[in-house]
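Apart from one protein chain that is not included, each protein chain of the complex appears where it belongs.
Labels A, B and C are assigned to the chains in the order they are written; within every chain, residues are numbered from 1.
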Amino acid sequence: MSNLETPTNIRSFTDQPLAERFLATRQMSIEIASPLSSEDMQLQSIPDASPIKWHLAHTTWAFETFILKPLLPDYSEFHPHFEYLFNSYYNAIGKQFGRAKRGLLSRPTIDEVNQYRQYVDSAMVNWLTQLEPLSKSSDEHIQACDLLLLLINHEQQHQELMLTDIQHAFSINPLNPTYRATATIIHQSSSLNWQSFDPGLVQIGHQNEPFYFDNEGPAHQFFIAPFKIATRLISCGEYLDFIEQGGYQEASYWLSEAWKKINENNLIAPLYWKKQQGKWFQFTLAGLQPLDLNAPVSSINYFEATAYANSVGKRLPSEQEWEIAARAVKLHGHFYQQQALSPSASHDNSRKNELQQMFGELWQWTSSSYNAYPGFKPREGAIGEYNGKFMVNQYVLRGGSFASQHGHLRASYRNFFYPDAAWQYTGIRLAESL
Amino acid sequence: MSNLETPTNIRSFTDQPLAERFLATRQMSIEIASPLSSEDMQLQSIPDASPIKWHLAHTTWAFETFILKPLLPDYSEFHPHFEYLFNSYYNAIGKQFGRAKRGLLSRPTIDEVNQYRQYVDSAMVNWLTQLEPLSKSSDEHIQACDLLLLLINHEQQHQELMLTDIQHAFSINPLNPTYRATATIIHQSSSLNWQSFDPGLVQIGHQNEPFYFDNEGPAHQFFIAPFKIATRLISCGEYLDFIEQGGYQEASYWLSEAWKKINENNLIAPLYWKKQQGKWFQFTLAGLQPLDLNAPVSSINYFEATAYANSVGKRLPSEQEWEIAARAVKLHGHFYQQQALSPSASHDNSRKNELQQMFGELWQWTSSSYNAYPGFKPREGAIGEYNGKFMVNQYVLRGGSFASQHGHLRASYRNFFYPDAAWQYTGIRLAESL
Amino acid sequence: MSNLETPTNIRSFTDQPLAERFLATRQMSIEIASPLSSEDMQLQSIPDASPIKWHLAHTTWAFETFILKPLLPDYSEFHPHFEYLFNSYYNAIGKQFGRAKRGLLSRPTIDEVNQYRQYVDSAMVNWLTQLEPLSKSSDEHIQACDLLLLLINHEQQHQELMLTDIQHAFSINPLNPTYRATATIIHQSSSLNWQSFDPGLVQIGHQNEPFYFDNEGPAHQFFIAPFKIATRLISCGEYLDFIEQGGYQEASYWLSEAWKKINENNLIAPLYWKKQQGKWFQFTLAGLQPLDLNAPVSSINYFEATAYANSVGKRLPSEQEWEIAARAVKLHGHFYQQQALSPSASHDNSRKNELQQMFGELWQWTSSSYNAYPGFKPREGAIGEYNGKFMVNQYVLRGGSFASQHGHLRASYRNFFYPDAAWQYTGIRLAESL
Partner (left out) sequence: MSNLETPTNIRSFTDQPLAERFLATRQMSIEIASPLSSEDMQLQSIPDASPIKWHLAHTTWAFETFILKPLLPDYSEFHPHFEYLFNSYYNAIGKQFGRAKRGLLSRPTIDEVNQYRQYVDSAMVNWLTQLEPLSKSSDEHIQACDLLLLLINHEQQHQELMLTDIQHAFSINPLNPTYRATATIIHQSSSLNWQSFDPGLVQIGHQNEPFYFDNEGPAHQFFIAPFKIATRLISCGEYLDFIEQGGYQEASYWLSEAWKKINENNLIAPLYWKKQQGKWFQFTLAGLQPLDLNAPVSSINYFEATAYANSVGKRLPSEQEWEIAARAVKLHGHFYQQQALSPSASHDNSRKNELQQMFGELWQWTSSSYNAYPGFKPREGAIGEYNGKFMVNQYVLRGGSFASQHGHLRASYRNFFYPDAAWQYTGIRLAESL
């Protein structure tokens, strides 16, 4: 689907045994951090982003807190203060060190954090060894595997955040530091076409996916109105037209909140765009690069995405529309099998292969507020705070980015951010009602 | 449906000719303002609320701006600065005086605003006289009536805001001023039962309603999962239990954003609740009153509503669930006619008359983010800014309150406020998935 | 000295009996408020300014709190909530209603405040009648007169604030309301000369003044270095030159804090200056008026005063320098008698009469931080909070303005405001070390 060169090949593992997958995930985090100095790893440039060192410790804390402490009676914690320092937001576990001050933790050092990782990894491997002999169908085994898989996916989510967060931190520095030498290779934009979808009753939410987060379910029926969706993402060139035709000065394109922010902050372009001596550049993981007009426009927020859509008389797709379209796309080597719940909603996949850039290039803003699916229940216990308590004022993104772990790409995955957040790898796909 | 004594009888007009309805609406605003001094009418206690005098001028401005100026070639505006002063948020009309500073306009005086009202009313009546002879089926006539009806409903919306805004302004004053002598008579709470609804494909949005705002359409099909909904609103007594059992100290009930606000502001009860010498009181239009444990809890925000629902293991209804339930209720003397789109969604109205307090008591928070219905298009021109540009980060409320104009009560009406807004007449109805 | 037309003649009383002086002062406040509607009297445009109605009530509260309640055993307070509502900042009296919310008190109405004034005035006159028969040399009589005089002066201070505060409130309104029809007549600027003063040991602080605030004493010796001082205030024309030559863009003129504020707020001119269609105007008590280039520049803050001084290679006078110069000026019909403490400091008054605009035109910023004189002790009791607790981060102004009560003009009077405050009648006089 995507031939992007990711910073490291964070897309490799799919059918491995759990222990192997655990270790590979743990190793991947280390690889992502490897180009960075200990000073880089401490940077926190906005409260919503975290230092790389903190990511490395927090993901470790998650295994310690949700597996080792509750399940291993003899486990003794690595450090008495780490529960407080590396708890992100789980109130049921206890109080947390202030989110906005994570960049002020020069201690523990990165060496200590690495020791913490090794200590926890070693205990985890011991536990996994004990786990294997259990009957694979025993409740205990299933529950443990389920939890382990969740925490592996949790660390993989943080792997993407490590890249978005370090890019933002580097963007503040006038020296324009680079995370890696070469820029991400992104599909060149082909001509923008439209793919139509018939109305009908469809199934939304996780179906046959081997893993999913609680917020992807329950799967449920949804009546979809007829719509068409763009075959590719909006390019930098198209977005530049919007800017040059006065898009940031035309109130009618913008939501009321957005217009206020734009004017208060004198915004004239996306977060990472900089104009120098009449030429546009974009700050990337490879530092400041000339703007590639054919690449999809990236790191824009929901407000910008809706304004662009309004300016061309279109709109963003709902998350259900996006998901229906996505299930018509070949992913991981095979087509999604669309379940036809009603005749009118049946889809001929062979006709749909025009759709490009659905998965693994840029997260795509949808028009859908992040909310619970009908019948949604968070998981029991502290881990229930993972997703549910954020279901207000955020908007759903779909599709995954070049920085997402390959195994994460699936039609039901729901990412979510505030509508003014721009530092993720986010782009624009248009839609229209029929 | 509701035997509330409204401040003035703002529910009277339904089948009047337009001119009569126009004048009655104009008169109603004056009546609502009549208990207030010119000093009261100038108060603005929060940026989101406006002074009564401003409401009186702005609703006048709307008729002048959207009807008199564009449609009457000879009309000359009342005052050259009023376009700027009383434009609320229509960027297509021009710049606006700062929203948060409306309370600083001692000029124009209330006398001048009343002259403004009379000047515009007189011009409007002239125009309406000319309008009548037009063929009722002519495009011009239909468009004009449509616009007039919208602006009448606009002023009626402001009539409710006049009450919520003056109540909030008075609540700041330690003298506890009263707007009127007697408190609103609210249904005493009966026992809380549940009404179940079958799954099925239903119609959502305006149907046969004689008037609706653009955001109530287009009507569209929606697949509804099975659910049950509470037969009445949550009472003050039930909410007091929540408080006394530590609800404001238990993180797991609250959305993450809400928990932050509660702790930053040391919140322990709803906006208008005050504890004095061990007894709870509530600030109302009739001043500070002992808390009525049987009355529905009022003026709570979305965060409180969701926290309460979580604390009892329930949730808020979606706006679609609320609408389906509402169509099973007798309103304006007859049952809504529920269109059965699929057999499973057919409803036997006679079974549904248990539902109480659906209309005209308190607005009911739904779990639905305020967003466009499929195929929604704002109206053309400046008036298109009425609703569409606010479709982000707000939540839908349904049902109308005791302060809503009677003619506004309908199943498709979508009110919307930010999740931390509490100064409206808002309450809690619970729901649950089946 | 000054032939200004004050809004009302607030300068009349000097040698009256106390009762007469009390009543005249009370009457003056009513006269100052008389051009205003009850809506105008409620405006509060910045937290540091207060509504006129609040001034009228607070000055009344002061007589009630510091005289009637403690000294009249049978006095019963006018209203149980007024102690809380109209206490400005006296913690020893009790808690205070929030300063920034004074504009939200539509109740008490202006009629009730006027009743409050009459009630307190009546009780005060009774008390004064009892006071007169007391031996004039008795301790009780002296203390009572002393306190009364302080509170009369307190109300007179508020009379000036009533004018500055209503001007600021009116300046927010795009209708440019006027407080009175004709602009203040200010001395036309003559050519700017310099008056030199010899070094020497001098007396600073109140000397023979019939009244003074505690912060004007104790009188103390001060060694003054040789200096010269400008014979008049800086004119609008001179200040306009500063603006047009890039003064607001030249960092080297500005204190570091000031430079930050200027850039954060994009300031380019004084508070009340507005450029319209290429011409400069100034908002005044008489509304928006063309800028009078010969009038002294007014309503500028300490930051602007120091920047202007730096731009011409001068500085502001210290408060001691200003006071020494002021004692060489004819005031109230006679020259100040300068006490020669050391021969070198003796001054020949006849030579000094070049100095103009020292008193009663505009308050003049000095370079002196507002601090205690050596040996300063605040008054005993709650009234000790009058001045002392504000002795940090404010700067001393001298000379009085056209809005100051005539009897207040004296060489030792120390006014004080924060360096970013511009809404007072403040101007610039330059000085230089010799």
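Basically, contacts are C-beta pairs under 8 Å (C-beta built on N, C-alpha and C of every residue); 3 or more make two chains touch, one makes a residue touch a chain.
None of these values were measured; they are calculated from a predicted model.
> Give me the visible chains that the unshown chain touches, in label order.
A, C
> Hey, which of A:Q42, A:T60, A:S88 or A:S235 is the one touching the hidden chain?
Of all options in A:Q42, A:T60, A:S88 or A:S235, contact with the hidden chain holds for A:Q42.
> Pick out which of C:S171, C:Q207, C:S367 or C:S401 touches the chain that's been left out of the picture.
Selected residue, touching the omitted chain: C:S367.
> Quick one: say which of C:E31, C:D146, C:E257 or C:E354 touches the chain that got left out.
Of these options, the touching residue for the absent chain is C:E257.
> Would you indicate which residue among A:I110, A:A123 or A:A307 is in contact with the undisplayed chain?
A:I110
> With the missing chain put back, which residues of chain A would touch it? List them for me.
Contacting residues on chain A, toward the hidden partner: 37-40, 42-43, 45, 81, 84-85, 97, 101, 103-110, 169, 172-175, 177.
> I need the residue numbers on chain C that touch the omitted chain, in ascending order.
Here the touching residues of chain C are 89, 91-92, 199, 201, 220-223, 225, 227, 251-252, 254-259, 302-303, 306, 315, 318, 367-369, 371-372, 374-375, 384-385, 389-393, 419, 433.
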